[in-house]
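On to chain A.
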Amino acid sequence: MDGTIVGGWGYVIASYAIAWSLLGLYGLSVWRRSRLPPTDK
Partner candidate 1 sequence: MTSSFAERRPASLVAGVRAVINKDLLLEWRSRARVNATIFFAFLTLLLFLFAVGPDTHIMAQSAAGYLWLAVLLSSVLSLGESFRMEAENAALEGLRLLPVDPKAMFLGKAIANTLFLFLLAVILVPVTVAMCGVEVQGSLMHGVAILFLGAAAISAPGTLYAAIASQVRARDVLLPLLLFPVLIPAIIGAVKATKLLFAGDPMGDLGRWTALLIFFNATYWLLCLLLFGRVVEE
Partner candidate 2 sequence: MKRAIDFGLPLLAIAGIVVGEIMGLWIAPAERHMGDVYRIIYVHVPAAWVALLSFLIAAAASFTFLFKTSWAADALAEAAGELGVLFGTVAYILGAIWGKGTWGVWWTPDPKLTAMAILVFGFAGYIALRNLTEEPERRAAWSAVVAIILAAGIPIVWFAVRWWGGLHQNQSTRDSMNAFMGATLGINVLAFTLLFVWFLRMRYRVAKAKIDEELSEPPEQELA
């Protein structure tokens, strides 16, 4: 396994955490907005 980058799970976990928290928060927000009756913005 020459030249392999050892470890790096920290990067992977950080990435997945950032991605899914952003997408999850947005999804939650837009889901709530799409169910309420239209108020204004």
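As a selection rule, all candidates are chains of the complex that A comes from, given by their letters.
FYI, a residue touches a chain if its C-beta (ideal position, glycine included) is under 8 Å from a C-beta of that chain, and two chains touch if they have at least 3 such contacts; residues count from 1.
The structure displayed is predicted, hence computed values, not measured ones.
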Answering which of 1 or 2 touches chain A in this complex, the right candidate is 2
Chain A contacts candidate 2 in the complex at 1, 3-9, 11-12, 14-16, 18-19, 22-23, 26-27, 30-31, 33-34, 38, 40-41
